[in-house]
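The complex appears here minus one protein chain, its other protein chains still in place.
And now, chain A:
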Amino acid sequence: MSGSSNLVAMKKIVQQLRFEASINRVKVSQAAADLQQFCMQNALQDPLLTGVSSSTNPFRPQKVCSFL
């Protein structure tokens, strides 16, 4: 009966919404400040921000050795 399966589905949706409505939320100011702090703390170790020097760049095209 599609009627009763719709009912079952709807009950599940309501149950899920009840759960989601009950969670504790942290203020955006606090959450955003923490994200920002994480970013800043890790910035110096982020190679794509600081740049990768040629000598340590593993992707740099290999230099070709030539015999003089």
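One rule holds for everything that comes next: a residue touches a chain if its C-beta (ideal position, glycine included) is under 8 Å from a C-beta of that chain, and two chains touch if they have at least 3 such contacts; residues count from 1.
Throughout what follows, contacts and distances are computed from a predicted model.
For the omitted chain of this complex, the UniProt record lists the protein as "Guanine nucleotide-binding protein G(I)/G(S)/G(T) subunit beta-3-like", which is one of "DELLA protein", "WD repeat domain 54", "Trafficking protein particle complex subunit" or "Guanine nucleotide-binding protein G(I)/G(S)/G(T) subunit beta-3-like". Mapped onto chain A, contacts with the missing chain fall at residues 6-7, 10-11, 13-14, 16-21, 23, 25-36, 38-43, 45-49, 52, 57-62.
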